[in-house]
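Below: the structure, in structure tokens.
Apart from one protein chain that is not included, each protein chain of the complex appears where it belongs.
On to subunit A.
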Amino acid sequence: MTGAKQATHDPPPGGTTGAERDEADLLTRFEALLAAGESVEPHDWVPDGYRRMLVRQIAQHAHSEIIGMQPEGAWLTRAPTLYRKAVLLAKVQDEAGHGLYLYSAAETLGVDRADLLDALHRGRQHSSAAFDHPALTWADTGAIAWLTDGAAVVNQAPLCRTSYGPYARAMRRVCQEEGFHVQQGYDQLLALSRGTPEQKRMAQDAVDRWWLPAVALMFGPPDTGGAAAGVGAATSRQAMAWGVKRHTNDELRQRFVDLCVPQARELGLTLPDPAIRWNPERGHHDFGPVDWACYRRALPGDSHCARRRIAHRAAAHREGAWVREAAEAYARRSPEAAGEPAA
């Protein structure tokens, strides 16, 4: 419910002590909801920190969906067959839809999508840096769908049970569609891998370039393992205490690697990490440490590709202004079409 009015909680008369008691009471009710595993809904009172964390996370997520349209969207006019073009078009359209579900969810927290988009364009909010890499060949569209969408599914499946109701409902829709994306990316890479030696080389090259962005940037900084985890660990702990997140970044990263290794084998492609090997003691695949310093230098969004993505998005928004204005002008002239009751 985007436009429905938020319930306001005016402090009762009687000064600060009453208000404080009121707030303590509300906090107890909020924590009881979380403890009972009930979903938190837009009309419920929530602590400011919870609201801020959700706005930040949902906005970043929404921005990533719409910026994520760009690397693949650039290949729409150059798809090798009409069939592959139709598939890619459907996939890119889904990403736009995911952005819209998520902006709606964010709006239930009392923000406006116009302000969130403005913050993205001005560089005050960011999308995932995973998409700040160029899509150099047609095989990149397959590698992006298989690896970054695959990472997204691992990340997002637990978010279908996140504590904030509108976010969880948006994620359930998103996850259903991401499943299709991973499948079609895998299918496309399989076709290339079984094609000519050149096509197979192209697929391998794309996987080589998209593996690390997926492993590192789709899951975020390490948040387990003592001192190395740093600030990430504290944020993760708070997110988990509030039921916003259900697993640490590192747990999800491990799950992703474990899923990809057998799939890569079936594809006949190699994951570009010589350290990957099955560890029977842990029951997981070991993999090489991520060079976080390299990514921190690239953050937040000062790489050439990142600037191009934002500039492209801002230009599309600016160039679409006349369409939005025309639609508004038409609605003003015919109030009935705008849903106003007839006078």
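Simple rule for what comes next: contacts are C-beta pairs under 8 Å (C-beta built on N, C-alpha and C of every residue); 3 or more make two chains touch, one makes a residue touch a chain; residues count from 1.
Note that contacts and distances are computed from a predicted model.
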Protein that the absent chain corresponds to, by UniProt name, given "Acyl carrier protein", "Ethanolamine ammonia-lyase small subunit", "1,2-phenylacetyl-CoA epoxidase subunit B" or "Copper-translocating P-type ATPase": "1,2-phenylacetyl-CoA epoxidase subunit B"
Residue, one of A:V153, A:A168 or A:A331, that touches the chain absent here: A:A331
Residue touching the undisplayed chain, where the options are A:A32, A:A114 or A:A241: A:A114
Contacts of subunit A with the absent chain, listed as residue ranges: 1-4, 7, 43-44, 90, 93-94, 97, 100-101, 104, 107, 112-115, 118, 169-170, 173, 324, 327-328, 330-331, 334, 337-339
